[in-house]
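Chains shown are a subset, placed as in the full complex.
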Amino acid sequence: MERPRHQGMAKNTNMRWRLPLVCLLWEVAMIVLFGVFVRFGPEADAHWEEEKRELNLTSDMENDFYFRYPSFQDVHVMIFVGFGFLMTFLKRYGFGAVGFNFLLAAFGIQWALLMQGWFHSFKNGKILIGVENLINADFCVGSVCIAFGAILGKTSPIQLLVMTLFQVTLFSVNEYILLNLLHVKDAGGSMTIHTFGAYFGLTVTRILYRPNLEQSKDKQGSVYHSDLFAMIGTLYLWMYWPSFNSAISEHGDAQHRSAINTYCSLAACVLTTMAFSSMLQKKGKLDMVHIQNATLAGGVAVGTSAEMMLTPYGSLIVGSISGIVSTVGYVYFTPFLESRLHIQDTCGIHNLHAMPGLIGGIVGAITAAAATEDVYGKEGFIKAFDFTGMYQTRTPSVQGGFQAAGIVVSLLMAFVGGAIVGGILKLPIWGDAAAENCFEDEVYWEVPEDEESDVYHMHNPDKPASP
Amino acid sequence: MERPRHQGMAKNTNMRWRLPLVCLLWEVAMIVLFGVFVRFGPEADAHWEEEKRELNLTSDMENDFYFRYPSFQDVHVMIFVGFGFLMTFLKRYGFGAVGFNFLLAAFGIQWALLMQGWFHSFKNGKILIGVENLINADFCVGSVCIAFGAILGKTSPIQLLVMTLFQVTLFSVNEYILLNLLHVKDAGGSMTIHTFGAYFGLTVTRILYRPNLEQSKDKQGSVYHSDLFAMIGTLYLWMYWPSFNSAISEHGDAQHRSAINTYCSLAACVLTTMAFSSMLQKKGKLDMVHIQNATLAGGVAVGTSAEMMLTPYGSLIVGSISGIVSTVGYVYFTPFLESRLHIQDTCGIHNLHAMPGLIGGIVGAITAAAATEDVYGKEGFIKAFDFTGMYQTRTPSVQGGFQAAGIVVSLLMAFVGGAIVGGILKLPIWGDAAAENCFEDEVYWEVPEDEESDVYHMHNPDKPASP
């Protein structure tokens, strides 16, 4: 093992002080803010026995924990294993994919608990948290994981943390506007998570455009086993997506319905993805990039409407269409975005999240506008759209209009926010790698030696493997 | 990277139009049939509030969703990650294993929702679905995944879709005969899923016998990391099997008991598998094939009886025996089946599903026949075997007889159905690979280049790795 290590790889990006400093200072800030603001909600507090008596609950089963904890754990897996491993497809960026996703999500959920807490769970000067807050924090971070997909391999961990800080903030504002001001329904986050997250990320990567990125072109591909690692991510996202879309729906029929709709949509999406993946290749061979990503579009595209009476066949239609759109996107739009619009989208989030997210918003608006008391039942209708209090007189078509407005707001927030945050990330102080070192773990990670030499060998086919 | 790609690999199997056509046409058929037939069941419908009042339910917790959703998700993981990754052990067929499993299961669950719906959930011209239907659809597809194991690496994706179409149909008929006509208990599917699925697959692979399969012998093995990927599949199947066997049992004690029995049986199975794996090798070394597969036989073998009063020690006994039978099968029966009976069983489903499935059916029959009111309690006895209505007077020993009849029916359905479907799959129109291209992803998938060259190198040890 005396072969010299690849020179130039070891470029010092000066993470040594900056990354620790950011991590530690921010964690201290979290501790202080949590100390001032965050407390257990009534269902997690030791006063629960009194609460139970007051609310006349006869069983501990009525604790929200039991309604939502299994879904929470599924969502948790999606964020950390799902997104983390989905991005390990790159041959030399597996550590960065799964490790940086871990880092940004772990910071993001803390900050999201605060931001979303101030907007939604703030009582008497305290944020009262329970399992639903944990799910919502994971959701919020999901939008950051999506944006991470666009800039994967091209940014430093500090840039990712800075982006997380801002994106979580903007996410929470956007979510507040949609859910509270526009009174929009979006339980699975087609608009708040996917549309916002994806267009935010795409705008950021546009601002961070690297003209010389083809210098690391050889590292942008996958190897056999990295594609299998990525399939772990894909399958966990796919399997648990019914939990994602139903996790914060109303107890009872709404959670049940969301899961069924999402299950159907995803199943259909797999078939149309396979069909178009084969059809659009010269030799009819399937492309792992499509299978890894476009099969998930069906989950994104029913994110708004899954808890509505979309019906199983409606879900099949939406899932089928989104699989097609997403696969076509990978074949035609991604190269176009890169060459013409200078949008370098590493994971193709435009195809997996942006377009299906828009479809999801639109389908949600239509499904809401088409709702009738006949289909939902009198009580079910009011419950499904929360047409109570000041929204008592809102009609389905008006609701549909507000849903559509929610898409526009999410897009605006994404473009404006992404531009500003992209500008901040462009500052030359964050330690990002040179173009020829993109998609390369060795810049930020200690990488085991022997594999390094493999790569070394791979890139120098004219040199003998062993002297 | 200018080395020429391996010639002959690129054989065009004409998937380009046929696969898309089948996928798209069938998905359209699903949409139409779902549109005509499938609606939400009362617990997923927005009229749930009225339903609740009618049934006098006081809490949303009584929605079946909360009784079964966690088990459903576990079963879902078993079908897609469990079976998918279990089959990635082949060094060059990981994409096909996990990808085709994904494809056939995604189609299969849609078709199963219809087929099983017509038989079991049909009311006033509509199929009303809820979480239990999703579980049953996954179960049904599980039997296809099992059959896939026998023909893994030797069939085209179109053949797999055709097989899925027919097998799901036959499964549903067989299930109807067993559960409704014979009034047999089989919650974990020892008979309906494993015995039927395995003998169906073995019959199909017998019909599709390839005399020249040794031409791809070099690709039938595993590599170090492919064996680890396969262990992901194994462990998820093993860990979640208690959910599998309890997922559709009656609420309360039956679900609870099924989980415990399965947990015990699987634990015992691991020890006897390890024992025999070591004992049957010359040097006493353990064989990953056994650990990956035979450790699961304990779950199969209590599939019928887990919800009965099998007792924990009974489970240990069944699990121990099935681990032994399965491991012995891998060492002695699989080579025998191939050389003498011309049954080429890629994954050894005869050892993992067929024989343990038979054991499961027999143990179920015995456990049912041995049931007494003393052990079950008066109410528990009636509830456990559903001895109500026209079955009010059935005795345990008669029930045991019907259970045994269920095994025979499943076997007949598997042999006859497998022979017919095998014959259909033998038609030379489905684009299967030549014998020398079996177990090779490159026939149907875009495979990353660098690994290809590794394999190229591997197969030509007399050529230098680098020119």
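As written, the chains take the letters A and B, and residue 1 is the first residue of each chain.
By definition in this document, a residue touches a chain if its C-beta (ideal position, glycine included) is under 8 Å from a C-beta of that chain, and two chains touch if they have at least 3 such contacts.
Because the structure is predicted, anything quoted here is derived from the model rather than measured.
Undergrad: Taking the 2 displayed chains as a starting point, can you state how many identical chains form the whole complex?
TA: My count of identical chains over the entire file-defined complex is 3.
Definition applied: only the chains that are shown with their structure count from here on.
Undergrad: Taking each chain's centre as the mean of its CA atoms, how far is chain A from chain B in angstrom?
TA: Here the centre of chain B sits 32 Å away from the centre of chain A.
Undergrad: Mind pulling up the chain A residues that touch chain B in the complex?
TA: Residues in contact with chain B: 59, 61-62, 66-67, 70-71, 74, 91, 221-225, 227-228, 231-232, 235-236, 238-240, 242-243, 251-257, 259-260, 263-264, 266-272, 274-276, 278-279, 281-288, 291, 295, 309, 311-313, 316-317, 320, 375-377, 379-381, 383-384, 457-458, 461-465.
Undergrad: Report the residues of chain B in contact with chain A in the complex, numbered from low to high.
TA: It comes out as residues 1-3, 10, 12-17, 19-21, 23-24, 26-27, 30-31, 34-35, 38-40, 43-50, 52, 59-61, 63-66, 69-70, 73, 76-77, 80-81, 84-85, 88, 94-95, 98-99, 102-103, 106-107, 109-110, 113, 129-131, 134, 157, 225, 229, 232, 444-451, 464-467.
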